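With one protein chain withheld, the remaining protein chains of the complex are depicted in position.
Let's turn to chain A:
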Amino acid sequence: MKKLWLLSLFFLIAVISLVGCSSEGESEGSGEEGGDGTTEITYYSFSAAPNYEDVLADIVTAFEEENPNIKVNTELAAYDDYFTKLQTRLAGGNAPDVFELNYENFVQYASKGTLADLSGFIEEDDNFDPSQLNQEAFKAYQYDGKQYGMVESFSNVLTFYNKDLFDEAGVDYPTADWTWEDELAAAEKITNEENNVWGTYAPATMNEYFKIAAQNGGQLFDENGEPTVDTEENLEAMNYMVEKVTESGVTPSPAEMSGQAPADLFMNGQLGIVHTGIWMFDAFKDASFEWDVALEAGNTQKAHHFFANGLAVSADTDKKEAAYKFARFMSASDQVAELRVENSWELPAVNNDEVLQPYLEQTPPENREAVFNALDTLVLPPVVENWSQINDVTNQEFEKALNGSKSTEDVIKTLQSEYENILN
């Protein structure tokens, strides 16, 4: 009798959950195609949060005016939470129709078959030609010869410098052919420990390391994605990053930063140079001192970051065409590009010089051409599986090198074996 009750209880639960599921399915089904033939799509984004929500809203309005039978619902998440939610939704069969992917994460999603192939839509589309876009950026969203995403914007990292601090120290401003030595020499003159002023700051993280390694002719992974971190060039690059903190002291240690963001230190006039992304233009525009940007210093060669964001369409959605239309609009529409430029929301990936002209004319910084000049020597982030795990391990080992609990020689050996472990 006891068992019977338990059984009926489970039965009850099963029935209730079934009813719950089916009614959910129904309501979803009716939402897809409204009575008046409009298609509702969901767009999930990280780059709009939290500073560009209004711009995105304007873009959506413009899109809906152009495509009256498509309605776009936007969902935003901060970058740190974005992928957790995206992956869970994909797993739950409840993926957004169209969503943002940065280049580093794109390959992983494309290779797992979660993205829709857009090649067919692009071929049939009379209003779009790939030549409208920056080719390097457009091709970044190909996998296995198919187009799985539409690049919308890109950004890179430059040397931001405080002119006032350079003048005070009597140092010449950075030039396009600056080397590591030049930067160190300038930073040493600017550093003033008593006043808590430091010469230069760059994060000691994986994202910085692969670029610094490239500036020294090294690379952390070979063409097949095998780790090649334990080399002389990469060790020199690591020493350059670490010794700025531990030896010359031109970069504040994590303890000296005491939880402040480098951007805040720069805004306080406590940093001569900060290496950060062009997405900071807007935040720095109210600085109380004169500042400008320059190309990054190199050692044996130049190398600049290149970050791209793009839109991909879910492989599961049955509203692929509407989703593609929105992705194309975000990517190639001049209207969107103008809005981006106007609001300094990264750099649109379009080739249209007319649209980009206002971007170059805005100040500060005066030397905006550096943004485009940097593209000549770009280094793409390594595309390997388990990127975030590799990131974490690297950053953790860098912390050990910075606080002196581990030598850089040991760190690089650990990294080599950890990478091999993680990738196999």
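By our rule, contacts are C-beta pairs under 8 Å (C-beta built on N, C-alpha and C of every residue); 3 or more make two chains touch, one makes a residue touch a chain; residues count from 1.
FYI, contacts and distances are computed from a predicted model.
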Identify the UniProt protein name of the omitted chain, choosing among "NADH-quinone oxidoreductase subunit C/D", "Serine/threonine protein phosphatase", "Fumarate reductase/succinate dehydrogenase flavoprotein subunit" or "Carbohydrate ABC transporter membrane protein 1, CUT1 family". "Carbohydrate ABC transporter membrane protein 1, CUT1 family"
Checked against the full complex, the residue among A:T88, A:T175 or A:T363 that touches the missing chain is A:T88
Which one, A:S47, A:T114, A:N162 or A:T276, makes contact with the chain that was left out? A:T114
Where the missing chain touches chain A, by residue: 1-2, 5, 9, 12-13, 16-17, 84, 87-88, 90-91, 109, 112-114, 253-256, 258-259, 386, 388-389, 392, 396-397, 399-400, 403, 405-406
